[in-house]
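Here it is: the structure, laid out below.
Apart from one protein chain that is not included, each protein chain of the complex appears where it belongs.
So, chain A:
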């Protein structure tokens, strides 16, 4: 009776949810710390790291390219509409460059990779967990962290900055296409404005963001996969959680990094 009563008490329910939430945060942090330790110790499975470069980097190129190209085009169109009211159309190139390099390219790349790769990791590792394949790894003298997680983490941290760099180029190129063919800018002056406002720090912060996003995406994907409950539903829930938590963490971390680098 007491248990039933406490279950119906909204304050007790909030308390329980808060404790569960904090426990989960603690587990993720421990998982991340353990992964970092394993990343620093041999053995390293270079063949698997190479495979992850292809899976995470090369196979994500089309979706990242398309997303950033379209975003660059939209930013050019929208900013032209706004700036035309103040007779400041020449600022279009500047806005496209700054918004793509600082924010849109890292964020969109992070979210796209979280959706594509984070979900795949959670589903793959979750299915392995359910099928006892992770237990089998342990019995075959193979540390599952080193075999399954470390290659994914290392590959993500290294390859995501390059994906963002490509996203920067395609995004700015998208703005250029709209500027030249739709808004009738002079190509030479458009490129002049791009180069004038292109700063090294914007490119570097975008790449730093990408590395951190890569770490977050793989940690959340692998953590959810490792902790998937048995059955098809368990794997499905793990996949959803991986994408949702990684996306939220990307958005939060992006704000924190922007605050550190640009608001001073």
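As a working rule, a contact is a pair of C-beta atoms (placed from the backbone, for glycine too) under 8 Å apart; a residue touches a chain by one contact, two chains touch by 3 or more; residues count from 1.
The definition used in the following text is that contacts and distances are computed from a predicted model.
> If you look up the hidden chain in UniProt, what protein name do you find among "FAD:protein FMN transferase", "Ribonucleotide ABC transporter ATP-binding protein", "Alpha-D-ribose 1-methylphosphonate 5-phosphate C-P lyase" or "Ferric reductase-like transmembrane domain-containing protein"?
Going by its UniProt entry, the chain not pictured is "Ribonucleotide ABC transporter ATP-binding protein".
> In the complete assembly, which of A:132, A:199 or A:259 touches the absent chain?
Hidden-chain contact among the options goes to A:132.
> At which residues does chain A meet the chain that is not included here?
Against the left-out chain, chain A lists 128, 131-133, 135-136, 138-143, 147.
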